[in-house]
Every structure is written in C-alpha cells, then in structure tokens.
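A single protein chain has been removed from this complex, and every other one stays in its place.
Should a chain be cited, it is by its letter among A, B and C, assigned in written order, with residues numbered from 1 in that chain.
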Amino acid sequence: MKTGSLLQATVLIGAIALATASFAQKKYDPGATDTEIKIGSIMPYSGPASAYGQIGKLHMAYFQKINDEGGINGRKIKLLSVDDGYSPPKAVEMARRLVEQDEVLFIFQSLGTPSNSAIHKYMNAKKVPHLFVATGATKWGDPKDFPWTMGWQPNYQTEGRIYAKDILATRPNAKIAVLYQNDDYGKDLLKGLKDGLGDKAGRLIVAEATYEVSDPTVDSQIVSLKGSGADVLINIATPKFAALAIRKVHDIGWKPVHYLNNVSASVGSVLVPAGLDKSVGLITVAYQKDALDTQWANDPGMKEFVAFMAKYLPDGKLSDALNAYGYSVAQTLVQVFKQCGNDLTRANIMRQAASLKDFQLPLLLPGIKINTSPTDFYPIESLQLQRFDGKQWVLFGKVIE
Amino acid sequence: MSALLEAGQLEAWYGATQVLHGVSFSMAPGSIATLLGANGAGKTTTLRALCGMVRTRGAVRLDGQSIAAMATEDIVRLGVAHVPDGRGTFLDLTTEENLRLGGYARGNRRELAGDIERMYGYFPRLKERRAQQAGTLSGGEQQMLAIARALMLRPRLLLLDEPSFGLAPLLVAAIFDILRTINAREKVGILLVEQNAALALELADQVFLLETGRIVIAGAAATMRDNDAVRRSYLGY
Amino acid sequence: MAALPTDSATARRNQWLGLALVVLLAAVLPFFLSNYRVFQLTLVLAYAIVLLGLNMLTGYNGQISLGHGAFYAIGAYTAAILMDKFGVPYWLTLPAAAAVCLVAGFLFGLPALRLEGLYLALATFALGVALPQLLKYKHFEHWTGGVQGIVIIKPDAPFGLPVNADQWLYLFTLGVAALMFILGVNLLRGRIGRALVAIRDQPIAAEAMGVDISLYKALTFGVSAMYTGVGGALGAIAVQFVAPDSFTIFLSIAFLVGIVVGGLASVSGAIYGALFIQFVPNIADQISKAAPWAIYGVFLIACMFLMPGGIAQVVGGAWQRLRRKPGKSV
Partner (left out) sequence: MDAFIAQVLSGLVTGGIYASVALALVMIYQATHLVNFAQGELAMFCTYLAWTMLDAGFPYWAAFAATIALAFVCGVVIERVVIRPIGESSVLAVVVVFIGLLVIFNSLAGWIFTYTVKPFPSPFPAEPLFGNHYVSSHGIGAIGVTLVVLALLYAFFRFTSLGLAMRAAAQNPVSARLVGIRVGWTRALGWGLAAAVGSIAGMMVAPTVYLDPNMMAGILLYAFAAALVGGIDNPWGAVAGGFLVGVLENLLGAYVIGTELKLTVALVLIVGVLVIRPSGLFGRVTVKRV
C-alpha cells in the first residue's frame, strides 16, 4: 500500500503541475468550454447486444456523480450516448452525428468490434480521439497507423497467450479442446492461444468447436469436445454460453482442466447460473475485483463502488460485471481529464491518455496498474490467474505483465 | 301472426358503393319465396344484408324481432341459416366435421348425432363421404353438404344462394325435391335466390323481382308465371 | 396504392415534370445541409432503391421475403471486394452488384416457386439468417475478410467538381436512384406490372390468360434482388465498411417494415419507408435509452393503427383532396 500511495501522490503532483502550467493558456477544441466538456459514446441500447447498453447507463450515472461533486476543474461532463443497435452502418452514422453535428470533443467507449472497425478510419481521418473503445480486439493499440484510437481492457490475444503459457508450464502434453464464439472475439482469443502455444499448437489442440449466439445450447459442442479425449478445455464464450458449457461439462462427467475466459468470469452472471459446485476448479485471468466475491466485501474500493451504485444507479445489479467495468473506465477517463487541465484540445486528450503512469483504480486487483505511452496504447496489460474454489476466486501466481 | 321475415327500406353498401336502395318485402311462416333479378340486381346482397354481412340501413324483422343491427353470428343463432354463394364449405375439414359445425350454434350435443344421421338420410351420398375432406367432394356433393350443414341448425329460415349453380340438371332436380320435402316436413321457411327462374317459380310460393337494388314486382308465384314481364325476362318464352 | 395512371398525355407529362422537379430539389439539398445529414440522406436513397425492389416482389407480386438483407449483403460485398481486391472504380461495381444479385435472386427464386406464404417466408428468413454465417466462413475469409470485414475508400468527386466527397456520393446515389425508379415505374405500369398483380390476386386466371407464372415469379425475384443489390452496393460505398454484423436478420426485417409502413404496391411508398427505417430508430433512441426498441415497437403498431395502407396511401389521399379543392376537372 505504501508504494501505492506514494505513486498516487506522484501522479497527483504531476497532474497539478501540468494543470497549473496550462492554467495560463486555456485551449479548446470543439466540445470543450469553460463550463462543459461534451463527449460522445455509441452503445447498443437496442438490438441483439443490448445487454452491453448497461455500460452506457453506468457512464451516465458516474458522470452525474462527478458533476454533482462540481465537475472537473469546474467543467461539467456532458455525455451524449447514442444507440447503434450493434449495427456497423448505424455506428458510422452515429459517429458522424456526434463529431459533425453535436461537435463532441471525442468519442468514448464506443462498443463492439464490428462497430468500432466501421468508424476506425473515419475517427483517425477526422483526428478525433476514439478513446477507450469497449472491445478487447488487438487492433486498437496501433499508435503508428491509428494514433487517435486507444483500447482499454487487456486484449483477447494477450489473454489467450497467458492461458497458453500456463498450459505449457503446467501440462506440456495437454490435449486441448477449444469452444469459441464464431466471431471476431472468439477468433482473436483463439489466435492468441495458438500464438502462445507456438509450433506446438497443431499437436496440442485436438478439437475445436464453435457456436453461434443464436444457438439455444452448446450441449452438442461439449459432447463432441469431450469425445476428442481432451484433458484441457478452453472456454471462449460470452456469459450465457459459458454458463451453459460449465454446467454441461459437469453434467456429462467430464473433468478437464477448465480455462474460462475473462469476459465470463463474473460470479453473479455466470458461475451462479452455472452452479457454484459445478464451477470448482475453473481457471481464469482477471484484472478486476468481482463485486459478488466475498473476499472483497470489506475492500474500501469495493465499498465505494457499492455506495455509488446504491446512490446513482439503484436499479443496476452488482451481479452484472459490466457495471464494475464501466465504473473503472469512467474513472480512467476522469484521470485523463485531470491530467489535461485547461488544455482540452483533441491532441492533448490523446497525449494525456498516452501518458498514464502506474495509475491505479479502486476496482482493479492489487498490483494491476494502468500504463500507457506514445508507443503503448494498451492501458491494461497486466493480469493475474485465479482459480475458483467453490466460493470465491483465489488468485495464484504473479501478476503477469 | 307476424311475418317470418320482414324487410323494410333495406339499403346496403359495399365500401362507398350503394347496392340496395330500399328493399321491402315480407315472407309468411313456413313459406318458400324466391328473389329473381338480373346479374348485379342485388340478390346476393339482399341475402347478405338480411344477416348482417354488409353495411346496411333499414329494418329487418324475424318473427317480429328486429335483427337489423345484429352481428351475423347472433342472427344465425336466432335460427337463420344461410348457404352463401360459393357454398361456404370448410374445405379442409371432413364432411362430418362440416355437419357438426352446422349444429354448432345450437350447442345441444345430444341431438347432434341424431341430426347428422337425419342429414345422411336426406343425402346418403354424404354418409359415404363422411370422413373425407370436403375439398375433395364433387360440386354436387358439396352443394348437398352446404344445404345439410345449414339444416343442422334446425333453422326457422333458410337462405339459399343459387343452389343449382354449376350442377347437372338431374342433380338440380334432386336437390329441389329435397328442398320441397324439407320445407314440408320441417316447416322451414326458404328464401331462394336462383338463376334458373323456371325452377324457382315452380318451387316458390312468393316471388320478388329485384332490379338495381329495388323490388319492382312482388306477388304469388302462380300469378307470376303468367306475368309477361317476368316471362320475357326470366323464363324466356 | 400507387397514383393511378392518368389517361391523358398532358397529365402524364405533368407527372414527369413533377418528378423532375422533385429530383432537382433533391439535387440542390446537399448544398444546404451538413455533411452528416447528406450522409443520412444518401443512405435513405440506397434504402429506397432496396424497398422499391422488395415492393416489386412482395407488394406487387405477393411473395413475402424476410431475407432481403441477404441480397443487400451480396450487393455490398460485391462492391467492397471489387474495390478492395481488384481496384475496380466504385461506379463500375454497381452493374456488377446488379448482375450478381439478379442471378442470385433468380436462382433462389426457382426453388422458392414451389413455396407459398408462410413457407416462402421461412425459406427467405433462413436465407437472411444463413448469409452472415457464410460471409464469415473460413474458406471464404480470403475474399470477405471474415469477421473483420472490409474497409473501403470513399470516392472523391470526379472532374474537379466543386463538391465534397459526401455531396458527390449523394448526387451520384441520387442519379442512380432516379434511374432505378424510372426503370421501375415503367416496368410496373406496363404489361409486366399488370401481370405481376394478376399473379398476386388471381393466379389461376393469370395462368389461363397465358401468363407464364413460374418464369414471372422467378424473374421478379431476380429483379427484386437486383434492386436490393444495387442499394447494398451504394450503402456499402457510403458507409465505407462491410462486415457480417452489418447484415443481420434485423436488416431484412427492417426492409419488410419499410415497405409495409411506406405503402405496399406503391412506388412512392419506397421513399417514405426508407425515411422511416432510417430516422425512426434514431427518434426512439432519443426518447428512451432504457428501452428504445419498446418505443420503436410502439411506433410500428401506431403506424399500422393509423395508416394500415401505409404512408403512401395517406399522402396520396391528401394529395387527391388538395387537387380536387380548386374545382379543376382532372
């Protein structure tokens, strides 16, 4: 804790120094004024991915809290959050609306790989920050070709490589079966896994099965994977399908070493539906504290979050891991604003977003820090493995950078 | 004693087009009446207007009770059976199911089986076809089925729209024979719309001649057969 | 329904003049609007072409399609692949998309001939669901870019015209749309259009009159798909991106909603429908973030309550009344 607070102090001093330095010269791009910072966000409030709309609702609640407390440097944050229904053409339309018509300072946390892919080029051509996009695809950290786009969460390929490393270390002769969602996210994570396994990938991976989000169950896939004789299962599935897979694996009496991807590591929305007894032994990587995990019940950061939820988003459920996610991202953005001081130009926003140093957040696991630089557009790259013991996630090993 | 059926200044519309312009007539209980007229004179519309299938204005009374503003199904439940043009058979259902439906409004299950047997008595052909889809019956059989289905209601009044349409003369004669029997035996009043005026006049007690939505001549069938206008227009001699 | 064909030549000429006026008005529009609005209107035009095509099939010919998003996707991908992989200029991709979709639609229409009503709805629905999956299938990935899709470059105005890329694309799309509508109107008002309606309303009589029902139905499917494909290609060029997620079954459903709300068997209905599917979801989103779809659903039901014949019918009725008021004989 000591080093942590020291670091925080350093960051704070740095921020103040920057702030005072730029007080003399207020600089604004469209969307920023003396009293307001207007930003945009594109979320799937309707359509097949509307579950993720919760993130947008959390953002609005969090900025409400910031504004209630006086805003940032006296400026209120105004978030224009619009719906694209998870449709790329609509995302393009919405990005253009936000940038050209509403003249927001930048776009924050637009959600989904397809939607972000659709506006990637546009945002960079317009030189408008495309900040902390809400997808784990690997392509968002490419400052050379796309200096205006930055991700936030650990990317899927990194995650895949961590599983590969752990398998190689603990079971060099594993027979691996993979269940993955047939889209960009599933394929990206699988690629990371294969890259991590290197030339052994072809030998170690004995079976792959995909599912579509329209499938009612993944029973058939699990039966096939079990039939391959695998002793390791990599579960690359979104919450509902992850839960279905965990339950089916248990019910058919299959006992592989079961790696569950981080997207579905939520106790409340995955393990409880799957059955806590059926989840014993699951391994995943994490960077955030789980709100329903009892070990954090007395954690100050968690208490703060719970209090925030009660006050600003009373109908949001703690069991929904998206709330904790949105909370941490919003806090990261507030840090960027603090660092910007009075220089609220688009260029400075990117500059500050790319100079987050050992920044810590209340809901990140101890030891996980946010670091960016002009050549490093991946804010969170450290993760830690954890195993489920039937009640809570138990961290093991070291933080993996 | 009041008339079985009485229409007073009955008007009817299809959409914005007025088809009946004040039709008035009345029928005695247990009698057979026929509506004659050229194509488009409003015969079918009159039948439809009587049982509330089109937008109407004017008076309709059944045994003195006004039925003008009632829904079709309620009029049927008062004992008015209607064999519409096109016969209105439920083609996907079996012959027997069609008959059962005919007695649906009476709701008396116990009498139903007996009535179906009675219909098979009138139309033995239907008995042979009892389990067959009605859509597979021949035209004549379908016409028998339509009449039998209507009779299953044990109606006071039977409205028949061109029962001879598309049938061989022998079959038509047989059907008209049965209509006469039914009228005599079950005391059912029959209002008949028929192209074949000679046949209709033979069967009917009363005749109403319809022209462009109005009754132009009304009278006893026996006198009508000698009426020149009727003879020239409808009987062709 | 469509404005009735008037009998006199003057009236017909007036109609064409009116149409020219509308196109002219539409052509000056981008110079008074922001680029963002111009972009939205470009999409409306692309959708309008699609809806006209779908209306030929569903409105005029009575064949329900719940899967026209698939032809839209085929058109879009044809344009994207030609531009991205082969460097074909954008305007040349339109005839290609049209040809590919004409053939695809015709081939799909052949077996679909045997299906009616619900069964055809299922078959087309299946097409709409299956196509996005085919697009990301690994053996086609080389062409389609798999789940990542294809990014394409927005064309600039040619010959140094003093318009920006958005305005140019709008004008280009407007030109294509006008052409497609003129072709469509001629097709539907003539012998072919009458045959289509006859097949819809009186199939047996139509056959007896010597209309080759099978050929007409399959051809209608092809032409309808062709229109949809041209719309898809224009949409892809405007959006500059194609991916399987752009063409989910919701797109197909939106098209069906578009023709019904706009007005079945109506040419102008295609434009009203396109405006509806482009703008109403945005309005719903403005009203409620919590449940935008619920608002959209209420809009849909309200439309069907108030205008069961579609917007075109209401507008047509109002227009007739306006024209009659001055007491001129028509």
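Some points to look at:
Here, a residue touches a chain if its C-beta (ideal position, glycine included) is under 8 Å from a C-beta of that chain, and two chains touch if they have at least 3 such contacts.
None of the values given here were measured: they were computed from a predicted structure.
One chain is not displayed; in the complete assembly it touches the shown chains A, B, C. Contact with the chain that does not appear here is found for just one residue of C:94, C:129 or C:188, C:129.
Of the options C:105, C:184, C:222 or C:292, the residue whose C-beta touches the omitted chain is C:292.
Of the candidate positions A:67, A:124, A:319 or A:345, contact with the unshown chain belongs to A:319. Although one chain is hidden here, its contacts on subunit C can still be listed: residues 58, 64, 111, 114-116, 118-119, 121-123, 125-126, 129-130, 133-134, 137-138, 204, 253, 256-257, 259-261, 264, 290-294, 296-301, 303-305, 308-309.
Touching the omitted chain from subunit B are residues 51, 53, 71-73, 76-77, 81-82, 84, 88-93, 97, 100-102, 104-105, 107, 109, 133, 135-136, 138-139, 149, 153.
Within subunit A, the residues in touch with the undisplayed chain are 46, 48, 50-51, 54, 182, 209-217, 219-221, 223-224, 226-227, 239-240, 243-244, 251-253, 268-270, 272-273, 275, 316-317, 319-320.
Going forward, only the chains that are shown with their structure count from here on.
Taken as a graph of touching chains, this assembly fits none of the simple shapes: it is neither a line, a ring, a star nor a complete graph. When every chain is represented by the mean of its C-alpha atoms, the one lying closest to the mean of all protein C-alpha atoms is C. Pairwise, the chains sharing the most contacting C-beta pairs are A-C.
Contacts from subunit C toward subunit A in the complex involve residues 34-37, 39-40, 43, 129, 133, 136, 146-149, 151, 235, 239-246, 248, 250-251, 281-282, 284-285, 289-290, 292-293, 296.
Those residues of subunit A that touch subunit C in the shared complex are 45-48, 50, 53, 56-57, 60, 81-83, 85-90, 92-93, 96-97, 100-101, 112-115, 117-118, 120-122, 182-184, 187, 212, 214.
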